[in-house]
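Before I ask anything, let me first share the structure, which is written out below as structure tokens.
As you look at this complex, bear in mind that one protein chain is not there, while each of the others sits in place.
Right after this comes subunit A.
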Amino acid sequence: MFSMTGAQLTISLLERQGIRTIAGIPGGANLPLYDALSRSTRIRHVLTRHEQGAGFLAQGMARVTGLPAVCFATSGPGATNILTAIADAKLDSIPVICITGQVPRAMIGTDAFQEVDTYGMSIPITKHNFLVREARDLLHIIPEAFAIATSGRPGPVLIDIPRDVQLETADFTHWPEIGEREPVPSCFDGDLDAAVEMLNSARRPILWLGGGVVASGAGQEMLTLAERASMPVTSTLMGLTAMPHDHPLNMGMLGMHAQRHTNMALEACDLILAAGVRFDDRATGKVQEFCPQAKVIHIDIDHSELDKLRAASVAILGDVREVVGALLPRIAPAERQEWIGYIEALKLAFPSQVPEQGGHDTPQELIRRVGELAGENAIVVTDVGKHQMWTAQSYPFMPGTGWLTSGGLGTMGFGLPTAIGAALAAPERKVVCFSGDGSLLMNIQEMATAAEQGVDVTIILMNNACLGLVHQQQELFFKANYFSSIYDVSVDFPLIATGFRWKTWDLAGAADPDAVLSEALAHRGPTLIHVPVDRDEKVWPMVPPGAANRTMLGGECHA
């Protein structure tokens, strides 16, 4: 017979699930949990400086390992602070388990001190959530939370535990099984037959890869499929690491900030095999006009994604890797010289904006150069803005590269705390975070956390003293009325970082920028590389929000 408090039980169950690091901030409503955590010999705690930082730190760990990671927050303001990071995890299908403290049961619903309806607020932004009513319910809730977070399409789970439940004693005779990913049901043969027939008879097919391909580890199968059937490949922001960036069939990202030739090839294709993608509007543009001539084969693990925004000719429910594994042996080798030739011609007519080698003159070249120096095994993190899109376009991604970016929610402030989590989960890998001045300011307090943890995180700060992407949109779509997008005070970032005990380098006025870059990237530990960027450097091309992907502004003469 075991007898322990709800708080001790929670920590023990997390230990049994294999959790070794928890990020969070204590407060009145979760202090019993913290007291129990302090006695754990297996789990260490990372004290962040903001709960949003704790949520993103957990995301960094989960995105790198593919395993669920845990974060803690207290009731009320702690809970509301962490919700943005949870919503972010939901949109990018990241398994995060968020455990919040709640006011005691008897006070729920009374507007007690630091009470908010965390359960109610988290319904639309989690895969599932729990309000724990009795300590012994934790015995099934915690394993269930892990099973839910990782099974099928992964996602965040929130567990709200009232303070008195944390203190209540639970008696039980044996431990529950640990919660694990459930096997995916296999797909229908009839759907596979139809897909094979369409793929083999297509004349101008394109393979479109999303985050689901990366999550299911189907990159190799996709490469084999692309090569055997001579299918050009495009990917979403989340799918960029599925293919080597320099593979001849790889056309890179599609959509709002794609290369012109990529979007134009999509206009002409007659079949699109969409794998692990959700037809997000940043990728499809006006969805009614996306790939107008194409039939669609859509493979996804989430039934509600199939036919959601565009009816598929063949919709296959299943794990992308399994489905493609089953399709592959039946795909007839094809050369498709005409189609490949057409795409080559498009590439010549509309040359890529992506630098072929790194330098330092433009942000794109600099990003490219950082990629060359950081190596294939690096983990690349971004914040949100122009720097994020430049990185998506120019970074030399390989299948081994870690790629952590806020795709669905597009959360500024994502970069630094996520990078810290990534570095904690993979201490032997180089973690490079591309950020903008606006984004960095949103969670800059986590520099203290990074210094305390001594993580090997390098921030490349592309400082244009403005909210760059907003500035660009105001120029293009609001007659250059730059309202509230330019900062009047220029912040001395290297000085601030130094105050947080970071090592800093500055490319401003550097005689030999490459030497500075190499030296900074060779340094281990929290490092800031400050890069001044001209405010007028644009992300080209750009599909206006709501327009069809064939409408691309800018970039014609940049070749």
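The criterion applied here is as follows: a contact is a pair of C-beta atoms (placed from the backbone, for glycine too) under 8 Å apart; a residue touches a chain by one contact, two chains touch by 3 or more; residues count from 1.
Here, contacts and distances are computed from a predicted model.
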TODO: Could you check which of "Amino acid-binding ACT domain protein", "dihydrouracil dehydrogenase (NAD(+))", "Acetolactate synthase small subunit" or "Sugar ABC transporter permease" matches the UniProt name for the chain that's left out?
DONE: "Acetolactate synthase small subunit"
Open item on the list: Please identify which residue in A:D164, A:E267 or A:D302 touches the non-displayed chain.
Closed with: A:D302
Open item on the list: One chain isn't shown here. Among A:V70, A:L83 or A:L131, which residue touches it?
Closed with: A:L131
- [ ] Tell me which residue among A:Y34, A:Y119, A:W208 or A:F350 touches the hidden chain in the full complex.
- [x] A:Y119
- [ ] Please give every residue of subunit A in contact with the chain that is not shown.
- [x] 119-120, 123-124, 128-129, 131, 148, 302-304, 307-308
